[in-house]
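Here the complex is missing one protein chain, while the rest keep their positions.
Right after this comes chain A.
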Amino acid sequence: MALRSVSRRLGSRILNHRSFVASLHSHATSFGFQEVKEEDKSKLVGNVFTNVASSYDIMNDVMSGGLHRLWKERLVGKLSPFAGMKHLDVAGGTGDVAFRIYDAIYSVKRRALQKVDEASLEETQIYVCDINPNMLNVGKQRAAERGLRDNKSLVWVEGNAEALSFDDNSMDGYTIAFGIRNVTHIEKALAEAYRVLKRGGRFLCLELSHVDIPIFKNLYDLYSFQVIPHIGELIAGDRESYQYLVESIRRFPPQEKFASMIADAGFEKVEYENLVGGVVAIHSGIKL
């Protein structure tokens, strides 16, 4: 009897270890609930975003009931942008976060309240980096609509989060909103973030995350798997991409695990804040 329970415990421990090791690799080879080869993942993700680019913003609004705006506001609030900062927004194709940062720095009200050096205002650089040129084009279009087409402060760059083309220690801030779920190797993206940030620079990540609250979790799962792919079909005409979306949320590491990954990349004061009970989480860290 005792032997059986001991062996059961040993067995489960071995199983846990194996699954732990497996989970580290699982993100790189998972495309939603499918298993794919590592090399293929980025291509598949690329296809998803090429398909959804044009209706990305509308779909965001519909799926989150407009809440995604509040979440992004909160993200930018936490960042506390300042004039003269060099900021990098990764996977920020359509420019949502970048525009908010731009507004925060250049708003007339803010300049009136605080003593802002006009010269330092000129030095502000907001880089928007995305791996997908379609998403970037949508962003550039939106910039043109706002009259910011030729603005020197906004720079649109095509690049890969795992291999950024920016110099070491060059950025005051790094944000990635709803993007880190889609990179093949999260650790590499985090390492790159660490590399490009200056000393004292902040890393902020807004991402869909795990809900643990009992009844709410069931409702959320219902909504995710029954409602969202249907909406995707109706509005964007693409059920597959949105199926991938909700599945990839479930495969992404939970809040604590992700926080420890950020800490492993070298960041200090790693914290996270759950919004809407864990549907969305903002992780933050500082490079020292």
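We take it that contacts are C-beta pairs under 8 Å (C-beta built on N, C-alpha and C of every residue); 3 or more make two chains touch, one makes a residue touch a chain; residues count from 1.
The criterion applied here is as follows: contacts and distances are computed from a predicted model.
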Note = Per UniProt, and picking from "BRCA1-associated ATM activator 1", "AP-3 complex subunit beta", "Ubiquinone biosynthesis protein" or "Histidine-containing phosphotransfer protein", the hidden chain is "Ubiquinone biosynthesis protein"
Remark   = Answer key for A:Gly93, A:Gly173 or A:Gly232 versus the chain not shown reads A:Gly173
Note = Interface residues of chain A toward the undisplayed chain are 74, 78-80, 82, 85, 114-115, 172-173, 197-202, 212-213, 255-256, 259-260, 262-263, 268-278, 284-286, 288
